[in-house]
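Here the complex is missing a single protein chain, while all its other protein chains stay put.
Let's turn to chain A:
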């Protein structure tokens, strides 16, 4: 195979090999800064190679990607530790090359070689790379690049499970409240992906980790003073609880009076968007056929206030589902 193209144009595998050599060099010579001409030259060459990898995988303006070339590239890429080197060296690359590298890594997660996703197998054997990617949220310069790579990696169910079950899950509660909007939102997108993508895995995680997870979720996110944190969290809570696969978790959640109190406070939030998202969770408390006495108690105590609130609760757009839900909630509460 290799012999065929010996001296002529480089094969995709050649490009991967050369990229790897350059990365190894960069990794070893990281200390020397400043006017190192040789290093500069290698850097430029590396940037060119990574861009070429990108154009093989995505095609360029004139041509579509060629399957055979992608397979060759993917095989060579995961045959050795190129992915590891690329992730570790990313902070040393310039902005444009970082972006190219991120896109290359993203694309590789979907490439198949003889109907197997090689990237998934590689990551399963190298899970510490995920630790590296997640810790990227602590470094402003690389957070967005590592964040994008991470979201692509957790497309693999086994990798998502690893992250869900790791201690990193606790860190996300900090990351999504970072002051920097781009980074906090990126972390939040990853968090949401982890908790909604692989249904069965998520259901299992939520059941096994119910206590600490929802206690953190309620106290740190739903009760946060930060508008964005609250708005994203209540939306995510709705998405999780309304998913059929999480019905056991949902039943447990809506049987708690503490949860109900948090939700009722969110209904009073000054933000209309938060109110509406909170309603989609609150309706589950009201619709629950087996309401525990303390939940009934709270609803009865606040009945007139709640009914008054719902009477004036409208959304801009006509939404039959919303109106129907509201009717049902009003009926349930009136009947208590």
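The rule is simple: a contact is a pair of C-beta atoms (placed from the backbone, for glycine too) under 8 Å apart; a residue touches a chain by one contact, two chains touch by 3 or more; residues count from 1.
The rule we apply is simple: contacts and distances are computed from a predicted model.
*Asks:* So one subunit is absent here. Using its UniProt record, which name fits best from "DNA replication complex GINS protein PSF2", "Ribosomal RNA-processing protein 4", "Alpha-1,3-glucosyltransferase" or "Protein kinase domain-containing protein"?
*Replies:* "Protein kinase domain-containing protein"
*Asks:* Looking at the whole complex, which of A:19, A:74 or A:232 touches the chain that is not displayed?
*Replies:* Residue touching the absent chain, from the options given: A:232.
*Asks:* So that we can see where the missing chain sits, which residues of chain A does it touch?
*Replies:* Answer for chain A: residues 58, 61, 94-96, 99, 103, 106, 140-141, 144, 179-182, 185-186, 189, 193, 196-197, 226-228, 231-232, 235, 238-239, 242-244, 270-273, 276-277, 280, 315-319, 321-322 touch the chain left out.
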